[in-house]
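Complex shown without one protein chain; remaining protein chains in place.
Let's turn to subunit A:
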Amino acid sequence: MRVDVQGLTVRYGDVTAIDDMSFSLSGNKIYGLLGRNGSGKTSLMSVLAGYRRAIGSVQLDGEPVFENAAAMRKVCLVRHPADAADKSDKVSHVLEYGAAWRDTWDNAYALELSELFKIGLKSKVGELSLGQRSAVGAVIGLASRSPLTMLDESHLGMDTPTRYAFYDALLNDFMAHPRTIIVSTHLIEELSSLLEEVVIIDSGRLVLQEEADVLRSRGTEVVGNAADVDEFTEGLTVLSEKSLGRTKSAMVFGQLDDSGLVRARQLGLELGPIALQDLFVHLTEPVGGKR
């Protein structure tokens, strides 16, 4: 499902959560929506799901989403804790809601996931632990099989084995049923191998949208003699520097051309990829007063 956002603004009283944002997602990929706390991720996804009216245009496959039954049917947003469940409902009732109200719902898969995450169907949602409630959200999101599925911090409270089981389930289901999945997370490295494209927002504005592999290749860690590193990085966008004795490490944003690679070899510098999470941290952190 294609997503087009144009001039989107979301305000809560005096606070502007999303500020004139525009971007497009071509669809049928797993997108990572990355941003710091309060950057506007949940507000953005809420508007994409028709949870609230906003200023600007949000279109899914060319159709506006807010109060559009045809478009709303194709969207599933699971925020944490899950909106699609009442605390007093038993988990089995939550799945019944999905089966009754969603045309694309796969109940067999929902039951399979519930077993995988060890969620008791007779348990009430409000009595579950934080991690189990998150797992219920993950079940709702994945079993909905919605053409646009959005998972907002759906891993919160999950222990490590459950998180890994969730990532595996997410990837396997995406491979079997390709669709547009947007995942917002702070555990970027854990999920980075799943992400095909990354959208980074900060302070309600789009910072960057790029293929994950391209983004990774745009950052390089340069390690070597401090003087050589300084010489090499002169004129480049240096995200951060660390020194230990005479050795220095610098994170450089931007692709190195062939001459740069040759020069690095001549200076005896070590070049390596930098983690998506590190790039994210630096892209959303003011550097020298500028971002």
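What we mean here is this: contacts are C-beta pairs under 8 Å (C-beta built on N, C-alpha and C of every residue); 3 or more make two chains touch, one makes a residue touch a chain; residues count from 1.
In the analysis below, contacts and distances are computed from a predicted model.
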{"item": "Hidden subunit of the complex - UniProt protein name among \"Molecular chaperone DnaJ\", \"Polyamine aminopropyltransferase\", \"NADH-quinone oxidoreductase subunit K\" or \"ABC-2 type transport system permease protein\"", "value": "\"ABC-2 type transport system permease protein\""}
{"item": "From A:I30, A:L77, A:L113 or A:L151, residue that would touch the chain that is not displayed", "value": "A:L77"}
{"item": "Which of A:D14, A:E67 or A:D257 contacts the chain that the document leaves out", "value": "A:E67"}
{"item": "Contact set of subunit A toward the excluded chain (per top definition)", "value": "42, 46, 49-53, 67-69, 72-79, 81-87, 97-98, 100-102, 126, 133, 144, 146"}
